[in-house]
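Apart from one protein chain that is not included, each protein chain of the complex appears where it belongs.
And now, subunit A:
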C-alpha cells in the first residue's frame, strides 16, 4: 500500500505511521449499489405482484438512500479511516430485508393471521432508529477503549437483559416455547440481541485483564494446557448461565450464541487450544443433558431429524400435548421449490410458512424467490461482514479492541450460522433472526449498533498514528502493519 499523506521520513528505524487512504469515496460508491439494488428489487416485487411499479418506490428509495447517506456522512466525519465495506454490506442486507418484508406484506394469507401488513413501514422506522444508534455510537464513542471502564457494569447489564424475559408480567410468550421476548406497551423487544453486544464488552474487558493468568498458569497434560481450578471459575459461570437460558428460556440458539462467543474470545485471549476443547465438551454435555429432559428442545430436534413427520403431526393433530409445527417442512419446500435460480421476486409461495415467515424464516423467502444463486450471494455477504470484522480485530492495536471486535464478529457469524442452518435444516431450529434481513426492531437496532462499534474499532485501527511521533517507544510496540 503506498503512502499518500505527508509523513516524516526521518524515523526510518520504526514502522512509521502509515497514511492509509481513508477509503470514504470507495464506501460511498458501494453504498450507491447497496441502495440501488434493493430499489430495483422493490420495483421487481411490485411488477410481479400488481403488474406495476409500486407507488412507494420513490419514497422507499429516498428513505433508504437518506439513511445510508446520513450514515455515510457520520462515518466520514467521525470515523474517517473506518473499514469501507461494513456500512455498504449492512445497508444492502437491510435494504433487501425491507423488500422481502414488503413482499410478504402483500400476502393475504399472512395479513389474515396478523403476520404481515405494514411491517415494511415499521421496519423502515426501526432501520432509522438503528442508523440513529449507529450515529450515536460513532459520535459519542470517540475511542472504543472507553468501554473498558464499564466491564463489570456490562456484566450486570447483560445478565439483567438476559433474565428480563423471565420476569413475570414482562416476558412475552409469543412463539412456540422460546421465552426471549419482553413486552413493553405494544412493543415486543428481544433483549438477547442487545445482551449480545453488552456481553461482548464484558468478556473483552474481563479477558484482557485475566488473559495472562488464564494462559500461563496451567499444567500440561496429554498435550493440552489444563487451566488451574480457580481459573476455571469464569468459564463455568458463563456455561451455567447458558444452560440456564436453555432451560428457562428454552432457546438453544441464544444459549449456543453466548457460550460460543465466550469460547472464541477466551481462545483468542489465551491462545490456548485447550479452551476450545473444554468449550466444545461443555456445550455438548450441556445441550445433550438439557435435551434429555426438556420437551421443547426434544421437539425441535425431532422436527430437525424428520420434518415430514412433524408436518404430518401438525396437520393431523397429535395426542402428545406438544405443539407441533409444520414450519420446518414448509421452509424446506420453499427452498426446494426455488431451485437454482428461484421463482423471481414476488412469485414464490413462502407465505405458506405462515407464522414468522418474515422474521425467523425470512431466508426461506429469499431461497424460493432468488434461488440457490441468491442465497449463496447473501451468505457470502454475511461472510464478508464477518471477515471484515475479524480483519478489524487483526488490525486493532489494543487487546481490548481485538477481543471486542472478534467477539462481535464471532457472535454475528454464529448467529447467521444458527439461524440459516436452522431454517435450511442443517441444525435444529432456534428462535433467532437473520441479522438485518429479518423483521424485528431489536434485531435491526442492535445489529446497527454492532456495526457501529466495529466501524469505530476499525477507524481507530487504521487511523494514522499521530505524527510526529512524540514517543518512539510507543511506536516500537506497533508491530502490526495495518494494510
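The rule we apply is simple: contacts are C-beta pairs under 8 Å (C-beta built on N, C-alpha and C of every residue); 3 or more make two chains touch, one makes a residue touch a chain; residues count from 1.
In this text, contacts and distances are computed from a predicted model.
Trainee: As a check of understanding, state which of "Two-component system response regulatory protein", "Oxidoreductase molybdopterin-binding domain-containing protein", "Peptidoglycan glycosyltransferase" or "Glutamyl-tRNA(Gln) amidotransferase subunit A" is the UniProt name of the chain not shown.
Mentor: "Peptidoglycan glycosyltransferase"
Trainee: Which of these touches the unseen chain: A:352, A:404 or A:455?
Mentor: A:352
Trainee: If the hidden chain were put back, which of A:252, A:375 or A:404 would touch it?
Mentor: A:375
Trainee: Taking the entire complex into account, which one of A:60, A:262, A:311 or A:345 touches the absent chain?
Mentor: Within the whole complex, the residue contacting the unshown chain is A:311.
Trainee: Return the single residue from A:78, A:333 or A:361 that touches the missing chain.
Mentor: A:333
Trainee: Tell me where the left-out chain touches subunit A, residue by residue.
Mentor: Answer for subunit A: residues 108-109, 112, 264, 267-269, 271, 308, 311, 329, 332-333, 335-340, 349, 352, 367, 371-372, 375-376, 379-380, 382-383, 386-387, 390-391, 393-394, 399, 402-403, 406, 409-410, 413-414, 416-417, 420-421, 424-426, 480 touch the chain left out.
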